[in-house]
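Missing here: one protein chain of the complex. Every other protein chain is in place.
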Amino acid sequence: MTNSMKEFEDSGCIFVIGSNTTETHPIIAGRIMTAKEKGAKLIVADPRNIHLAEFADIVVHHRLGSDVALLNGMMHVIVKNGWHDDKHIEERTEGFSDLEEVLEDYTPKKVEAITGVGCVDIERMAEMYAGNHPAALLYAMGITQHTTGVDNVKSCCNLAMLCGNVGVRSGGVNPLRGQSNVQGACDMGGLPNVFPGYQPVADQTANEKFSNAWGKALPERAGLTLTDMVKGMGDGRIKALCVFGENPKLSDPDSGHLDHVLKKLDFLLVQDLYMTETAADADVFFAGASVAEEDGTYTNTERRCMRGNKAIDPLGKALPDWDIICRLSSAMGYAMDYSCPEEIFDEMTSLTPSYGGMTYERLGINGLQWPCPGKDHPGTPYLHKDNFSRGKGKFHAVKYLDPDEMPDEDYPFFLTTGRMFSHYHTGTMTRVSPHLHSEQKSGYIEVSPKDAGDMMLNDGENVRVLSRRGQIEVPVKITSRVGEGLLFSPFHFRENPINRLTNPAFDPIAKIPEFKVCAVKLEKIAE
Amino acid sequence: MNMMHEIVKEWLEQEKIDLFIGYKVVDGHPLPCFFTRENIDDVDNLVESKARYPLEKIAAKVYSTHPEMKIGILARDCNQRALNVLYVWNQLDPEKIETVGINCCPSPAREHADCSYLEREPSGPLKTLIGIENNLKPEQAEVYSQEERFKRWSYEFEKCIKCYGCRNICPVCFCKECSLEHSDLIKKGELPVEIPIFHLVRAVHMAGRCIDCGLCEDACPANIPLRLLYREVNQITARLFDYRAGTDSGQSPFSILGENVTLEPMSL
Partner (left out) sequence: MDYQMVPSICPYCGVGCGVLLEVIDGKLAGTLPLKTHPNNEGKLCIKGWNLHEHVVSDNRLLFPLVKEEGRFREVAWDEAIEISAKRLKAIIEEFGPDSVGVLTSAKMTNEANYLIQKFSRAAIGTNNVDHCARL
């Protein structure tokens, strides 16, 4: 996030797109409600009629995957009416004229045809967002999990820059991270092309720096993303896979395919807390420690690096994650002999400028928000206060593209996936928790009352859902959360593995698969 | 070392208590902490704390596994009231509890919860318009017509994210099987929660029990005026049965350091 969570309470307008905030980030949802009660305007754009929508000033349900069109439509209206922030654009951005040219085309009428959102609503959204400064834009996986994910993000940034909402308190562009340490995993270089702190592996200076620090010549060519690794497993280029604390078998699109390629591996190593679907295929299983059993830091969605403290010794023979990795690395001939996580942290901060000023002692309980480059730097609640990291903020002229797969005669329904409030990710951690499990014990698929009526489906009845990639059976939940022609299903439940159906087509740059859109058909199961 | 430290040390040394539950500051954050004879010098770090946690609930947890322990507790007025309820319901044995009372509220003579911790920032304009201002007194809430009240409360309940935090933090919620989790009573697995059942079930269960500490409201991510809701319910109990949960007529005056609770628990 460019900004901090607490700041939202003082926003003039909050625009939530592609985030079911009350269920997936409930504490942020609380802040949004407080902001609203204090007088902020709230705009919610989501294909489903989510809980947060009940509190919004304007709610629109745009067609799945039509985010770029919707955002361009808003910007069209803003520019037409001269509501944009000329001064900000002039002083701090570049590329505006290219964007302007593209926007020309996105008249409310055209956008209505693509998104299903009425012209009047598009105009109202534009006016509300532009007219209530500072406006914070919040998004989650509903923006990123598309073949056009990067375009979607760029459009969000365009909108924020257009109205001078970047580099201001209570504004900004704020992706809500889905997992506790996504931010940290990326910051730490858990990516194929960068070292910690986003220093490119291909950059000679960076590569030399890390090669020297680690006492080994490091590869300069960027590696494979997960999506490409899956391909590599299929064609035999990848022979071994080490999976630390993840369960891709349930979380990946077209999981039937993944199932198949995992079996082709010569060696699969899995480290986890439980016997997950992925772990069941492993050759070796490492028993890792949970959050309560080890010291370490986590970086949350607002870039705040915080300490988690060990409360109990690892249960059974489980070992702290860092310890396991040290042992494995040493056994492979590359010695790692750290005595505690703090030592690792100190090595990391010495190589990562944005974390450079952090120490365990300084973090305390509250943590620090990066960038925090020096020992007396107080951390950074919001980014780009005076300048953009790459100099001027760049507008990207983005055109709308359809999702990879659209409903047709054979597969007439849109299917989208996501989370529900008491579960998390592939359910490994939440389904073993009695209180969370008792809220929702099985998977389900949301069907609109109209569609359920047409197909004579009853609530709770098992139905077959088919896509071009596979089929599953799942109980029906009849609800007006979804409109006609739209289905939703959470992906936490292994008995109803919805990712058998999802489309592995991915964004060409971010390589994020299109979990949020695919085409399916429903079949009543004969009694 | 202040008077509070002296008393706690004395009690520990004389084996009047086996442990003392209070607060200690860690990295700038006051956290609940146990002080023991073995580590008596640590008592110098005992503080009153600006943040309140349900210390008596922690004591009840200790009691359930170590019934022989004699426990000292740092007790504000709300803790005292909660303790009295826990005695009534046999969750704690008054014989085993000693309290060091602290005067945390600014006014010398006060009703339940007329407490400095509970006054919140005034609500925003929208909340005043369509919801319920958290600082209202029950009488003030009565000015709304029936219909309007229902609308306003519905708006508040609608915000609930079903964290169950109000129940989890409540010092006097200790039922093994909680009605809020009965799927026959309240539908599971959905947000918003069933309105108004979820909140009414809890409110009804708080009748004659809620001691108006406000911890539930503090813990509510949706800022629902829960304390007001339970106060309304409790007013009915007070009117009908002349019963006020957790209050004892003979409670010691609110000195900086009170005496231990010596009262007979009231029966229902």
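Just so it is clear, A and B label the chains in written order, and each chain counts residues from 1 on its own.
One rule holds in what follows: a contact is a pair of C-beta atoms (placed from the backbone, for glycine too) under 8 Å apart; a residue touches a chain by one contact, two chains touch by 3 or more.
Since the model is a prediction, treat every value here as computed from it, not as a measurement.
Enquirer: Which residue, A:284, A:401 or A:525, contacts the hidden chain when the whole complex is considered?
Expert: In the full complex, the listed residue that touches the missing chain is A:284.
Enquirer: Using the document's definition of touch, tell me which of A:176, A:447 or A:498 contacts the absent chain.
Expert: Checking the options A:176, A:447 or A:498, the one contacting the hidden chain is A:176.
Enquirer: Hey, which of A:37, A:67, A:112 or A:321 is the one touching the hidden chain?
Expert: A:321
Enquirer: Write down which of A:72, A:132 or A:430 is the residue touching the left-out chain.
Expert: A:430
Enquirer: Which positions on subunit B touch the chain that was left off?
Expert: 18-19, 26-34, 50-53, 58, 61-62, 65-66, 69, 161-165, 168-169, 218-221
Quick note on the criterion: only the chains that are shown with their structure count from here on.
Enquirer: From the mean C-alpha coordinate of subunit A to that of subunit B, what's the distance rounded to whole Å?
Expert: So the centroids are 38 Å from each other.
Enquirer: Spell out the part of subunit A that touches subunit B in their complex, as residue ranges.
Expert: That would be residues 22-23, 26-27, 29-30, 33-34, 36-39, 51, 54-55, 364-366, 420-422, 435, 438-440 of subunit A.
Enquirer: Quick one: in the complex, what on subunit B touches subunit A?
Expert: 26-29, 123-127, 131, 158-159, 161-164, 181, 183, 188-189, 191-192, 221-223
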